[in-house]
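Missing here: one protein chain of the complex. Every other protein chain is in place.
Let's look at subunit A:
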Amino acid sequence: MFIPCDRGGDSAAPDFKGFTLLMPAVSVGNVGQLAIDLVISTLDMTKVGYFYTDCLVPMVGNNPYATAEENSTELSINAEVYSLPSKKLVVLQIRSPFIKNKYRPFCETLLSWVKSSKCARVVLLSSSHAYQRDDEQLLGTPLRYLLTPDLEKAVGGRVKELKWKEMEKVAAYPGISDTDKVLHIPGGGITKLLFTESCSEGIQMAVLLKFCSEGDNIPDAFVLVNYLNEWLQLIKSEVNPSSQWKIPSSWRLLFGNGLPPALF
């Protein structure tokens, strides 16, 4: 699945042992993916490879993080891996939706790659439909977290210090009291599947998600990436953290082209 980039002289495959894998779920508002774009762009991460997979809709374009003429012509495809060894961080960016019936195969292949590359833990950035919140969830923070039992042991204390709110479980059969509570993440794409699989396979995984709706999701991405930063401290957050994130050049023209002058 993972194909390392040909880096010329250094032909050894990159080593992710002990690294944190940060990745998005393709979810409502694409908030996870936008947040990942901010991380890759700000930390100027190096592409180390890609996923050769039949589970995602194909797409290709020129380097979305281009800053100058020189680096703007590298091709970029739908699932690419970036790394920053100084922070023991490896990031997967997913740029297109899943093909029908391919969720499970992708999740299985991904988790088996996580295990074989010996990543220490996985952090999944995601989102969920804001309109599905219940009365209590409408109040307070729109941010939630989830930890697999293995990660709970390791970082549960830190998360408590941060006063984060855990994603609530909902009744399996709403309206009927006394039923089992289940995890429900509407609009979250593969989030629930990856999380439940990680729980059963003993993988340390954290899910960070934001309630949101479709629209201009750039502010949601900033909120989510700042939430992530409270924990992982990827950038200094003493001053206004939002101003420290670098918006990639590919975020231009998100809402259409310029207008024809003849309109006025």
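Structure notes:
By our rule, a contact is a pair of C-beta atoms (placed from the backbone, for glycine too) under 8 Å apart; a residue touches a chain by one contact, two chains touch by 3 or more; residues count from 1.
Criterion: contacts and distances are computed from a predicted model.
Of the names listed as "Proteasome assembly chaperone 1", "Epoxide hydrolase", "Autophagy-related protein 101" or "Phospholipid-transporting ATPase", the one that matches the UniProt record for the absent chain is "Proteasome assembly chaperone 1". Screening A:M1, A:I99 or A:A120 against the full complex identifies A:I99 as the residue touching the chain left out. Considering A:V26, A:V91 or A:L234, the position touching the chain not shown turns out to be A:V26 (whole complex). Contact with the undisplayed chain is limited, among A:E74, A:E108, A:E168 or A:D216, to A:E74. For the options A:P14, A:G49 or A:G189, the residue in contact with the chain missing from this view is A:G189.
Residues of subunit A that touch the chain left out of view are 25-30, 54, 57-64, 66, 72-75, 77-78, 96-104, 129, 185-190, 192-193, 213-214, 249-254, 256-262.
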